[in-house]
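One protein chain omitted, others in place.
After this line comes chain A, so read on.
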Amino acid sequence: MASSARWNHVWVGSETGILKGVNLRRRQATNYVAASALRRDEGVCAMCWGDPSESEILVGCLDRSVKLFSTEKGKFTESRQCLGGEGSFCGLAVHDSSIITCVESGLLKVWRDASSENMETQVGAGVCRMRQNPAQPQSVGTGGKENALKVWDLHRPEEPIFRAKNVRNDWLNLRVPVWERDLQFLPGSEKIVTCTGHHQVRLYDPSSPQRRPVLEATYGEYPLTALSLTPGADSVVVGSSHGDMAVIDLRQGRLVKCLKGFAGSVRSVQCHPTLPLVASCGLDRFLRVHNIEDKHLVHKVYLKSRLNCLLLTSREKWDDEEPEPAAPQADVKEEKDELWDGMETVATKTVLKRRADPNVRETQLGKRPKKQKRTSAGP
């Protein structure tokens, strides 16, 4: 169903190389594969939107090829090899129709279509993440293991604009190790928030005279693997390698709430820009969508491979549906009585059938058998 590809709410990349589009309204997950055969070394390791209108996705694979997927057509349109350096992609971005890639050995490269004038710099070894500043597309930030946070301007790639300094020695006068796992730029200012493998969340401010972090908060005892900003930009959602997800307030540096449900390491977290929803995926092969305000698990989808990265559409109205399936739905409505009308409106808020989540079980105890009947008769 090529046309329905653009109605997918979440795009998830897995280790087996499959790009999955999940439509949460209709509770379907579809697999999109580049070639007919699946290959393990084409596992997805980085994804980003190809353009601001979110009609294209750039998928970076383990064999260092970047594939372009069009959500309008529902298939992979282009592919190009981005060689150089070692390791897999740790960051992918788009700027002025050229692709910016960064690999783990530290090679940051800008690929123009002409493939002749490619600009590259070395950002240091052991990079874990590279992200682009959404407000200023020519500046990117990188961080990694024993590789402090650096912000680079692509027009002057020789020296970073901002190079962070490590915190002071701890209370035993030992050097604090550095391991930046994920970073995000805060909108509206130059600040950068990072999460580390030593369970710290740090906030850096390049405009302030100090290069050390302005704010540091710790959470848990396990490495924090993923980070995302909440709509208000005053708190972040972090995920750890033990499956703990938490919302941490940036103004005070304290823990606000925890989101439960994960059984495995969280690989990627993304918040919706306006709605209070956060999507997360991880090694336990589930995609979960939580509501940030009341910690409620809204959706939980089993996708059969380990999931590496995800992209959440920033569409405002998630209930937008294509006109095509509306016709059979109208027939169904005519046949059933008013009870079904009432059922349908509630069904958009309740969760997947056959989910054994104790939190939400109460809301649909009586409705479950009817719900099954409806989906079997529906489109």
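Note that in this section a contact is a pair of C-beta atoms (placed from the backbone, for glycine too) under 8 Å apart; a residue touches a chain by one contact, two chains touch by 3 or more; residues count from 1.
Here is the rule we use: contacts and distances are computed from a predicted model.
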Of the candidate names "BHLH domain-containing protein", "Cell cycle control protein", "Ribosome production factor 1" or "pyruvate dehydrogenase (acetyl-transferring)", which one corresponds to the UniProt protein name of the undepicted chain? "Ribosome production factor 1"
Residue in contact with the excluded chain [from A:T16, A:S65, A:T218 or A:N291]: A:T16
Of A:P157, A:G261 or A:P276, which sits in contact with the chain we cannot see? A:G261
Hidden partner sits against chain A at residues 16, 18, 31, 38, 40, 197, 222-223, 225, 241-243, 260-261, 263-265, 283-285, 302, 304-306, 354-356, 358
